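Note that this complex is displayed minus one protein chain, with the remaining chains in position.
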Amino acid sequence: MFAVEVQDHIMIAHSFPSEVFGPAQGLHGATFTVNLAFFASDIDKHGMVVDIGLATKVLSEVLEPLRYKNLDELEQFKGKFTTTEFLCRYIFDQVLIELKQGKLADDSRVEKLTGQLAGELHGQGMV
Amino acid sequence: MFAVEVQDHIMIAHSFPSEVFGPAQGLHGATFTVNLAFFASDIDKHGMVVDIGLATKVLSEVLEPLRYKNLDELEQFKGKFTTTEFLCRYIFDQVLIELKQGKLADDSRVEKLTGQLAGELHGQGMV
Amino acid sequence: MFAVEVQDHIMIAHSFPSEVFGPAQGLHGATFTVNLAFFASDIDKHGMVVDIGLATKVLSEVLEPLRYKNLDELEQFKGKFTTTEFLCRYIFDQVLIELKQGKLADDSRVEKLTGQLAGELHGQGMV
Amino acid sequence: MFAVEVQDHIMIAHSFPSEVFGPAQGLHGATFTVNLAFFASDIDKHGMVVDIGLATKVLSEVLEPLRYKNLDELEQFKGKFTTTEFLCRYIFDQVLIELKQGKLADDSRVEKLTGQLAGELHGQGMV
Amino acid sequence: MFAVEVQDHIMIAHSFPSEVFGPAQGLHGATFTVNLAFFASDIDKHGMVVDIGLATKVLSEVLEPLRYKNLDELEQFKGKFTTTEFLCRYIFDQVLIELKQGKLADDSRVEKLTGQLAGELHGQGMV
Partner (left out) sequence: MFAVEVQDHIMIAHSFPSEVFGPAQGLHGATFTVNLAFFASDIDKHGMVVDIGLATKVLSEVLEPLRYKNLDELEQFKGKFTTTEFLCRYIFDQVLIELKQGKLADDSRVEKLTGQLAGELHGQGMV
């Protein structure tokens, strides 16, 4: 199995309006690093799993609506706790939508995809 | 599958009394970084896999008896080679005991657990 | 010259209300890593520049009012652009006030102090 | 499952003679970090998965013919695109050959092996 | 004193035709990370040392002629050993030329500049 990984990051504000989140309930912010890995069981004739330029572009476009934003004000997150886990799945799902539209070109060999959103030790979610 | 990871570290002394270990046979020491990852197939209503505060506390409590210690003098390691691999399993097993006692609260969604003990290139075990 | 460094971090929200800041004008957030270094020309009889426990506590207390906060709402930052550079100086000045109050104990050998606030590549300030 | 990982690196020159590679078509170079992980379901009587000294030696010997080389001039890569993905598999296969020759000693418990070649964000392959 | 740092990288091929360089004499390659720090004794009315967007652009433009290149074939390096130290000074001097042309805008407060080129442990120069 081969894997190719791209990375980007976002700087967002959000709040967690529930006692469960203790000191992180109020409006604060975070820098999140986003890793996206593409898997294939073989490489193509150019020795590649995926065109890394296109892969980087797909991730960047998916993150564009979140960059420098207050997530509490975005329509798609109304009534949600935008924890690291939640955002990881949201971004992952958005990437899948892009891929289904053929954004990685017709001959992509990608068979599996994993995402990782790295935040902070005392934040919620994956470090 | 979702994963949430916490990290801590310990600074211990130990020896490896066997020729197999070459220059590392005598009493020396190491700083070990410990990573613990909790997996769940879904997040709960607060968008979490696990309460990261409780997860951090469980790991810290398990490491407490090892902090700043000479492992050669601890009863539980008598006659054992406390290699990185061995310690990794030991810490992992201790965490499991804590989890079975409900230390992550009743509604934990944790289904799988992995541990990693990161030492040094020329030590024994996972780097 | 000897140096001892401690580290902490904060997760804050803020905005930069000026066209100068381009896409970062609106309310967004950041995770900032704070490094604080203490310098002395010699070490004391215990082989130390400073009690690292006290040094860590001083930094933590100075950061406490900023943790998980929206800086736009804090009185001390009214009318200010809380850039990485600005915050670096603010935190540094607060630490100096603590030190003048003897928080590092009477026999501290600290002669010089430097601070660093590490944000993000596309944010404003020191990376 | 236990894992022990070793690391080494190479500094090579190569070209990618196809329009597919855009600005990376001509002769350029890269520093690649190579990670090799050995897996076993249990540790041996010395608390080890593998003798890390032997594991490090195997990886070093496999990389020796590539160190400080222009890959375009090596016989084994004629007509190949030496992308990160391709090199990852090549190095991995060479390690397997060494292992089958018993280079990790007779009592090795290694059951699985994974390799990783870490290059650069804008290069081809795994970051 | 305030400092703002930007970072970029290049992937180049080069040779060191002298016995002094041992195994690195022949044509090989390297990934170099380039750090550039701008210093000022005070921040401006927007709380900035320098417009980090412009600073990033200056560094990127200076590196453009070196990206994905075989340095042995570039006119400006004929008869030179393009060691890490040499390249560090070359890039630094090119940045200075750009700055003197006002590329950081008229109101720049930059008073001092430092550069760092980070290569590899076994390469020549700064790690």
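Think of it as A, B, C, D and E in the order they're written, each chain with its own count starting at 1.
Please note the rule applied: a contact is a pair of C-beta atoms (placed from the backbone, for glycine too) under 8 Å apart; a residue touches a chain by one contact, two chains touch by 3 or more.
Fair warning: this is a prediction, and the values are worked out from it, not measured in the lab.
Q: Under the definition given at the start, what are the shown partners of the omitted chain?
A: It touches the following shown chains in the full complex: B, C, E.
Q: Using the touch definition from the top, which of C:V4, C:V20 or C:V110 touches the missing chain?
A: Result: among the candidates, C:V4 touches the missing chain.
Q: Counting contacts across the full complex, list the positions on chain E that touch the omitted chain.
A: These residues touch the chain not displayed: 16, 18, 20-22, 80-86, 88-89, 121-127.
Q: Going by the touch rule given at the top, which residues of chain C touch the chain that is not shown?
A: Answer for chain C: residues 2-7, 43, 46-49, 51-53, 56 touch the chain left out.
Q: By the contact criterion defined above, which parts of chain B meet the unshown chain? Give residue numbers in ascending order.
A: On the chain B side, contact with the omitted chain comes from 9, 11-14, 23-31, 67-70, 119-120, 122-123.
The working rule: only the chains that are shown with their structure count from here on.
Q: So which chains count as neighbours of both chain A and chain E?
A: C, D
Q: Go ahead and align chain A to its copy chain C using Cα positions, then give the rotation in degrees, nearest 5.
A: Nearest-5 rotation angle for the superposition: 180 degrees.
Q: Which one, C-E, A-C or D-E, has the same contacts as A-B for more than half of its contact pairs?
A: C-E
Q: Return the distance between the CA-based centres of chain B and chain C, expressed in whole Å.
A: Comparing mean C-alpha positions, chain C is 32 Å from chain B.
Q: Could you tell me the distance, in whole angstrom, between the mean C-alpha positions of chain A and chain D?
A: Distance between chain centres, rounded to whole Å: 29 Å.
Q: Out of chain B, which residues touch more than one other chain, so two or more?
A: Residues of chain B never touch two or more of the other chains.
Q: So, with touch as defined above, which chain pairs make the list?
A: Here the touching pairs of chains are A-B, A-C, A-D, B-D, C-E, D-E.
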